[in-house]
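The other protein chains are all here in position, but one chain of the complex has been omitted.
Presenting subunit A:
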Amino acid sequence: MMKTLLKVEELHTHIGQYHILQGVSFEAREGEVSVLLGRNGAGKTTTLKTIMGLTPASKGTILFEDEDIKKRPTYVIANSGIGYVPEDQGIFADLTVEENMKVAMRKEDDATLARQEYVLDLFPDLKTFWKKDGGHLSGGQKQMLAMARAFVHESKLLLIDEPSKGLAPIVIEKVMEAITEMKKSTTIVLVEQNFFMASRIGDRYTLIDDGATVHAGAMKDLIQNEELKRKYLGIG
C-alpha cells in the first residue's frame, strides 16, 4: 500500500464569525491525485488554504510526513515541500512571467535553472510570453504560470485549486496533460468542479458538503455511483 503523505483529520476552520470547515478529513497517498469534490461553498478552497496556513485551523490535525503542520507559518509549510496553486492563480500582475518565476525560485543554481527548463517544457506558452506582464496573460496562460511557479521546486505535494475554472476546453486539455505529467513525480491534491476532468486524472476522491467530509474512496467507484454524484455534485 502506498504511503500516506498528507493526513487531514477532523479539520475545523473559522473565518471571522463563520464556522466554514466543520470536520474535513481525508488523506493523500504518495504518487496519487486526490480530488476534493463538492458544490460551490462546500469548503474545498478553505481546506487547501487551511493546509497552507493561510486561514488558520481552529481544531483538528494536518499531518504532513507524519508531522503536524497546523500551527506552522505559511512560508515554513511551503518550504517543507508543499506547493500551492490558488483558485485565483495568485499571479503578480505587474511582474513579468520571468519575474513571477524568479520570486518562486529559492535558489538560482544550475539545478534549479534546469528544473525551470523542465517545467517550461511542460508549459511552452510561457516561454513565448517570458517578458510579458502576468496581468496581461490570458486565463489559461495565468493558470499555466501559477502551476509552473508551484512546480519549479521538486515539491513533495502540490495543492491545486480549480485549475479548469473559466478555461476553454482546449486549454483544459493542456492543463490536464500537464497535471498528468506532474503526477509522475509528485503527489497532488486537486480541488475541481469539473467532474469530467476530476474523474480522468483523480485516483481517489473526497466529497465535502457543508464544510465536512461526507464520503471518500477510489475515483473509479464514484464514477459508477450515480446516487452520490447526483446527491452531492448535482450530476446525472
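Heads up, the rule we're going with is that a residue touches a chain if its C-beta (ideal position, glycine included) is under 8 Å from a C-beta of that chain, and two chains touch if they have at least 3 such contacts; residues count from 1.
By definition in this document, contacts and distances are computed from a predicted model.
Participant: UniProt names the one chain left off this complex as which of "Branched-chain amino acid ABC transporter permease", "Substrate-binding domain-containing protein", "Transketolase family protein" or "Dihydrothymine dehydrogenase"?
Facilitator: Answer from the UniProt record of the missing subunit chain: "Branched-chain amino acid ABC transporter permease".
Participant: Pick out which of A:28, A:52 or A:119 touches the chain that's been left out of the picture.
Facilitator: Hidden-chain contact among the options goes to A:52.
Participant: For the chain not shown, which residue from A:74, A:112 or A:194 touches it across the whole complex?
Facilitator: Reading the full complex, the residue touching the unseen chain is A:74.
Participant: Sort through A:2, A:93 or A:168 and give me the one touching the missing partner chain.
Facilitator: The single option touching the absent chain is A:93.
Participant: If the hidden chain were put back, which residues of subunit A would touch it?
Facilitator: Residues of subunit A in touch with the missing chain: 52, 54, 73-75, 78-79, 84, 86, 90, 92-95, 99-100, 102-104, 106, 149, 153.
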